[in-house]
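One structure, as C-alpha cells, below. Some questions next.
All protein chains of the complex are present and in place, except for one that has been dropped.
The first chain written gets the first letter, and so on, giving A, B, C and D; residue counts start at 1 in each chain.
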Amino acid sequence: MALAACGGGEKAAGGGNVGSLTATTGYPEPHTMFAPGGGGGGPGFTGSKVLERLARYNRDQTFSPVLAESWSIAPDHRSVTLNLRSNVTWHDGKPFTSEDVVWTIKAYWKPFFPQTILDFLAGVEATGPLGVVVRFDRPVPEFSVGYLLSDGANYILPKHLYAGTDLLLNPVNNAPVGTGPWKFSQWVRGSHAEFVKNPTYWIPGQPKLDKLIVRWWREPASRAAAFETGQLDIGVHNPAPLGDLKRLQANPQLSVSFEDQGAPLGLHFNTRNPVVSDPRVRRALLHAVDRDFISRTVYYGYAKPAAGPILTSNRLYFDPDIPKYPFDPALADRLLTEAGYPRRAGAERFKLNLLASGWSEENGKSGAYLKQAFEDLGIATTLRVPDRANSLKALYTDYDFDVAYSQGGGTYNDPIPDLPLVFGTAGIKKGLIFRNSARYSNPELDAIFDQIKQEVDPARRKAETLNAARIILRDAPIVPLVEWPTHIIQKTSVKIASNAASIATDSWGDISKS
Amino acid sequence: MIDFLRRFSQNRLALAGLILLGLVLLVALLAPVISPEDPLRIVGPALSAPFTPGFPLGTDALGRDMLAMLVHGARTTLLIGVAAACTAILIGVTVGAIAGYYGGVVGASFTRLIELFQTIPGLIFLLAVVSFVGPQLIFVVLAIGLISWESIARLTRGEFLTWRKRDFVLAGRTIGMGDLQIIFGEILPNAIGPVLAVSTLSIAGAILAESGLSFLGLGDPSVTTWGRLIGEGRGLIRTAWYVCAIPGVAIVLTVFALSLVSDGLNDVLNPRRLR
Amino acid sequence: MSLLSVKDLHVRLPTGQGVVHAVNGLDLEIEPGTTVGLIGESGCGKSTLGKAILRLVPSAEGSIELDGEEITHLGAEALRAIRPKVQMIFQDNGSALNPRHTIGKSIGQPLRLAGWSAKDTRRRVEELLALVGLPADAYGRYPNAFSGGQRQRIGIARAIALNPRLIVCDEPVSALDVSVRAQVINLLGDLQRDLQMSYLFISHDLSVVEHIADRVVVMYLGRIVEQGARESFWSAPRHPYTRALLAAAPATDPDATKAIDKPVLQGELPSNLNLPQGCFFQGRCPLVEPRCREAAPQLRPAEGGNLVACHLVPDVGEAQTGAPVQLALTESL
Amino acid sequence: MTLAEPALIEARGLSTAVRTAAGETPIVLSLDLSIGRGETVAIVGESGCGKSLAALSMIRLLPKGQARVTGGEVRLDGRDILRLREREMNALRGRDIALISQDPMSALNPLMTIGAQLYEAISAHAALPREALRERALELMRLVRIPDPETRLGEYPHRLSGGMCQRIVIAMAIAGHPRLLIADEPTTALDVTIQAQVLQLLQRLKEETGMALLIVTHDFGVVAEMADRVAVMYAGRIIEEGPVREIFRAPRHPYTQGLLALTRRAPAGERLPEIPGVVPSYADRPPGCAFAGRCDRALDICRTTAPARRIVGRRHEVECWFDGEASA
Partner (left out) sequence: MAGKRTLPTPFSDPLRFEGATRTSTASRGLNVARRVGLRLLTHVLPLMLVIITSTFFLIHSAPGSFVEIMSSEMQISDQAMIDRLTVTYGLDQPLWIQWLRYLQAIAQFDLGFSYRQNMPVLEAILHHLPATLILMVTGLLVALISGVAAGVLAASRPNSTLDRVLSLAGVFLFAAPGFWLGIMLIVLFGVVLGWLPIGDMRTIGGDFGFVGGVLDVAKHLILPAVAMGLHQSAIYLRVTRAAMIEAAAADYVKTARAKGLSEQAVALRHVFRNALLPIVTVLGLQFATVFSGSVVVEAVFNWPGIGSLLYDAVVARDYPMVLGVIILSALVVILVNLVIDALYAWLDPRIALD
C-alpha cells in the first residue's frame, strides 16, 4: 500500500514534466546541506542543487556560463573580467550582485582552495553591480580560470548571510540560500531532504519538476532494492552495490549509466619509510599487481586499469606514451632481488604495512587482494582496513603505512590543482586529506608544477604535464591502479539534458520525467 | 563429579547442546586441517554458489572459500567469546563478591558500581570505546568484557548475599579465618556454580556483541569473525544471500548450543533450581 | 574466677529499618565446666549475645572477659590467638557445614589454621570423629551424605577440635528430629564431663534446658529478667515473664491442662528498634503498675534464690507479701 | 463419639508419591485414617514421615507436578473426593475442608491486603454485597482475636507478625464454616508463647463451630494438649493409632514408646533415653518393618515381613510384630 503510494506526486502530475523527483546518492547523509570547501560528495550533491557556480565544466571539457554571463582574460593573462547575469535573485529575494562575487572570492574561495591560481590572487574589485575584475600576480592559464569558476564547491555565496560569520559553523549551511533552480525546503535528519521549485529561477521553464527529494540510506543494498520497488527516480555517486548492477541493468524500468570521469584508485607509497623509500621496491610492487583482476573481480568489471596520473578519460592531456607497470611477478621478483631483497626460503623479504582506506567496500577487497599478491612475492604483509576517520588519519596525519590502497593520484582535468596537491612538496601538509600522502618531494617536479601553473600556452602546458607524468611514474610515489567511473541509476522515464561533466553536482534544473 | 555428569546428561537438551558445541569446537580446532591455507586467500571465482565442486559453501565476492572462512571464523569467534567472557567473569566475580560479602560503605559502593554498568547501554558504550581506542582484537575483547560483567556481578552478589548468611561462614570466623580465606575458600566454591552457568551464557553474549560490532564494520578487520562475514555479505543479500545467511546460521547454532549447555549447567549447579 | 564475665554489654545492629537494640545492658558469668541455659522468645537477643561473646558482632558498650582477659576490643591478630578458647555450635546443621568441603576438611580447618601439620590434623580429626560417634569413613565424605543428627555431631567435632574452654551452643537441637535430639544432648553432656568445657546453651526448648543447664538465664528484649541455679529456677520462678514462658510450654501429658484452659501470655515480643522507658515487659505484663513505666527494675535476689528484675517481686525477707503476688500472676495469665 | 457414628472423612489405602529426578518415590503408603465429626485427630511423626503429604492429599492440594496420589480413596459424606473434578473440588475446599499451613508468613499473598484476602475467602462460597463482606471479615478477625481489625483490613501481610498472620490464615480457613480444618504444623514456626495462643485459639474455635480438626505435628506436647485421637506415622505408615490418653499411657509400638520417653523430663545429669540410628531413606527401606533397623526388640520376622495392623485396645491399633505389652 505504502509502496504504491510513494509515487503519489507522480500520479498527481498526470503525465507531463511536473511532479517530483526522488533521488539518492551513494554517500551517507551529509553533516550539512552545504559545506564550505566541499566536504565531500554528500554536501557536494545537496549544495549544488541550491547554490550555483559562475560557470559549468562540461563533459567535453569546455566551460559554459552560469552566473557569469561571460568572462574575458586580459592579454597579459593577469586579470579576468566577469560579466554577471542580471535579474538573478537569491532564494530569500535579495538581488544577486557583484558584491556577492567579490566577497565570495575573497572570504570563501581564497582560504579554502589552495594550490590553485588563487595562490597568485592580487585583488578582486567590483566594477559595477554586475561587473567584477579579478587580478593575479602572475599569468594564469585559460583553463585554470574556467576551472576556478566551475569547480565542485566553488559556489557563489550570499554575502548578506555569510559576511562576518564563521563560515563553517554558519547555520545557513544547514538550510542553504542560493540562486539555483531548487529552493531548500526541509531536512528530516536521518531520512531525507526536500527541495522545491524556485519559481523565479533565471532560466525560464526550469526547474522542470516541482519537488526534489533526496533520500539517504546507510545500506547500499537497500538503495538497490528501493530502485527495484520504484521508490527512487535517480541515484548518483554509485548508489547501488556493484554486485547488484547487473540485475539493475537488466531491469527495463531502470537505466544504468557511468560518468566519464573515473575515480583513480591506487597505491600510495610512504616514501619516507625505509623499504618503500627505494623506488625499485615501489616499481617491483607495482609489477606484482594484476590490475585486471582488481577491475574484474573487485569492481565487477565496471572499473578499468589505470595508466598514470593523467587519467585515460582526460581528453586534454592523456598520452599513452608513458612508463607502464604491467603485471609481471617474475620481473617484480627480479627487481626486489636487485634492490637487495632476495627471496629466501622460509623467510620473508621484508615486512609491509598495508593500509586500505575503509570508506568503501571495494577498497577493503582490493586490499585483501594486494596482501595476497605481495605475500606471493614473499613479503610479509599486514593489512589494516580502518574506518573512514582512522584511514584518513593514518594516511594524511600519522602517515602510518608503507603501502596504501586509496583514492587519488590522478587527474581527469587540468593538472592544476590536483597534481601539485598530491605530488608537490607543497602538498605535504600534515592533517589535510587528499594531499601528498606519500610525502614525496622532488624539486624538479615542483618546478614543473610551478611552470604549469602560469603557462598560458596550451601546447606547452600539455608537454610540461606529460613531463610531470613521466617523472611521477618513474618515481612512483602514488600510482593509480584502476579508474572507477561512478555509476548513475535512473528510471528510464527520467531525462537528463545537461552536458555537465559531473551530473551529480549539476543543478538539475533541466531534469524531466515523462 | 560423576554425579555432576550423570545429572547433566539427564538433561537431553543440554547434552544435545554440548554435542553441538563440541562439534563447533572441533571444527574450530581442526580449522588448519580442514583448510590449511590462509582463509582469506582468493582461491576461486567470485560468488560461486554453495555446492560448487571444491567450494561446498561457495565463495564470497572476492573468490574466497566460504567454508575456510567459516571454520577459521569459528576459531576467532569462539576465542573472542571465551576471552571476553573470562574478562567479564574476572571482573564480575570480583566486584560481585565484594559487593555481596561486605556490608556497609564498601558493599554499597560496589553495588552502585554494578548498577552503574547496568545503566550504560552496553553496545553503545562498546561502539564508542572501540572506535576511540581502535578495533584491535585485544581492545574488542576487553571492551566486551567490560560491558558484560555486570550480570555476572549481580548474580555473584546475590549468591554471596545468601551464602554469607550461612553458619559455616560464621564458623569460619570463629576459628579465625580472614575475609579473603572466607571469600575464596568458603563462599566462592559454593557460589561459583550458578555463576558458571551464567558465564557460559556470557560467552554467547560476547559472541553476539562481537558479531554486532563486526557487523557494523567496527570489529578488528585483520581477523575473520562470523559477524564480519555477515557484515560483508549484507550488501549481497540480493545476489548471493548465502554469504550473509551461512555465518548467521553458525552464530545461531553456537549461541543456541551455549544456551542449552548453560541451562543444563544451571539445572545441575544451581541447587535452588532443583527443589 | 569466672571463665566468662560479661559486664553491662550493649549490642546495637544497624539494619535497613533502623538500629536494632539487641542486647541492652547485660551481665553474665559462666563458671568453668558448667552450663548456663539461656531462654527467651526469638528476637530477644539470645543469639546476638552468643555472637557478641564470640566477637562475631561488635559490642557497643560494656566488656567481655574470657579467662580473665578482656576481649571486647581485641584486634584481629590478638583475637586469632583466643579464638581456640571459645567456639560455637550452630542451630541449622545444614548451613553450618560448607557443602563443598569434606567432613575431614571441615573439622580439620581450625587445626590447620592453628598451624597443625596435615598429618597431625588428619590423626586428630579421626580421633574427633570417633569421639563424637561418627564412622572413620566420614572423613572423605560431604555433608549431604549425612543426616541432621550426624551433621550436628560433625559441627560439635569441629567446635571441640582445639579443646575450647567455652562453647556457645546456639539452639543446637532445635532443628533436629525428636528421636535424634536425645542423642546429641547426651553427646554434649558426655563431652562436657570428659573435656571440662563450659556451655552457654541457647534454646527456646525448656525441657532441654531443664535437663542440661546448671544455671538458667531468661532474656527479654536484650536484658536478663531472671536467673537462677537449676535447683531454684524451676521450682520457684518469680518474674511474670518466666512464669508465662513456663506456663506456655506444651504439656507432656493429655491429662494436664488442655490448651484452651491454660493461662496464656497475650501479645507479642515488641520491636527492639525503639525501647520502652521503664520495664521492658510492661506492655505484656498482666500486673503492670505505674512504677513499671517509670524505672527499669534491676536484677536483685528474690525469695527462693533467683535473681529477678521486677518491681513487683519483693526482696528476700519480704516473703510474706510474695505469695499473693505469685497467686495473682498465675490467675491473671 | 461412638464407633457406630459414621466418620466425617475417611481415607482408605491412601498412597502418595513424590516425583524426583530418579522417578516416583512413594512417600505415603496405603494410609487408613478416619476423622469423626467434631473430633480432633493428630498425625504425629518426624520430618519426612509423610504426615504433611497425607494431610494435603485429603484436600487435594499436593504440589502440582511434584507429588500425586497414587492410590486409595478419601470419602467425604460417602463421596470419594479424589475422583471429583477440579471444579467440584474447588466448591468443596474452604466450605467442607479448610487448610492452614505451616509457615504463616508465606501463606498469605504478599501483594494483597489482609482485607482483600479475607474477602476472597468469604466470597468464594457466598456472594455478599460489599458492606456485608466487610462486616463478615471484621467478624472473623474479631473471632480470631485480631486487635484493631478495621486498621488491619487495609494492611499488607508483611506488616504483621507471624502470630498475627497465622490468625488471619485461620480466619480465612473458617470463613466458609468448614466441617474439617486441616492444620499442617500450625505452630512449628512460632514461639512458645505464640504457639500457646494459637493452640488455644484453635481449640476455642473448634468448640464454638463444632468442626473437626486434623492436626499434623511432630510435637507430642501439641498432641497432648489438643488431640482426641492420635496417629503415629513412621516412614509413610501409621504404625500406631488410638485415643490420646491410651497412647500416652500405654504406647504399644517401640517407636511410640521411644518418642514418648523423650518428651518426659529426665532427671538432670542423667542421660536421656535414646532411639538409636536414623529414619531409613526410601531407597533403603527394609522389606519388613521400617523401624526394625532401630528397634532394640526387633525379631527376625520384623526384617522380612511388614507387620499387619492389630487391634490392641478400644480403637487402639498398632502395626508391630512384637506383642510387647508384657515386656514394655
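Operating definition for what follows: contacts are C-beta pairs under 8 Å (C-beta built on N, C-alpha and C of every residue); 3 or more make two chains touch, one makes a residue touch a chain.
Just so we're clear, the structure is a prediction, and the values are computed from it rather than from any experiment.
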item	value
Candidate in contact with the missing chain, chosen from B:82, B:129 or B:192	B:129
Residue of D:31, D:173, D:205 or D:239 in touch with the missing chain, whole complex considered	D:173
Per the touch definition above, residue among D:79, D:158 or D:249 touching the missing chain	D:158
Touch criterion as defined above, residue of B:27, B:68, B:255 or B:269 at the omitted chain	B:255
Footprint left on subunit A by the chain that the document does not show	1-3, 5-6, 8-9, 20, 22, 28-29, 31-32, 35-40, 111-112, 114, 166, 168-169, 171, 173-174, 188-192, 194, 211, 213, 215, 217-219, 222, 225-226, 229, 231, 387-389, 392-393, 396-397, 429, 431-434
Subunit B residues that touch the omitted chain in the full complex	13, 112, 115-116, 118-129, 131-133, 151, 154, 204, 208, 211-212, 215-216, 218, 227, 230, 234, 237-238, 241, 244-245, 248, 251-256, 258-260, 263, 275
Chain not shown, touching residues in subunit D	59, 61, 63-66, 86-88, 90-95, 98-99, 101-103, 106-113, 115-116, 119-121, 123-125, 127, 129-130, 133-134, 153-156, 158, 169, 172-173, 175-176
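Note that only the chains that are shown with their structure count from here on.
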item	value
Centre-of-Cα separation between subunit C and subunit B, whole angstrom	51
Sites on subunit A at which at least two other chains make contact	none
Interface residues, subunit C side, partner subunit D - complex	41-42, 147, 149-150, 177-183, 185-186, 189, 204, 206-207, 210-212, 230, 244-245, 247-260, 262, 264-266, 268-269
Contact set on subunit B toward subunit A in their complex	38, 40-42, 46-47, 61-64, 131, 134-135, 217-218, 221-222, 232, 234-240
Of all residues in subunit D, those that touch subunit C in their complex	46-47, 161, 163-164, 191-197, 199-200, 202-204, 207, 218-227, 244-245, 248, 258-259, 262-266, 268, 271-276, 278-279, 294
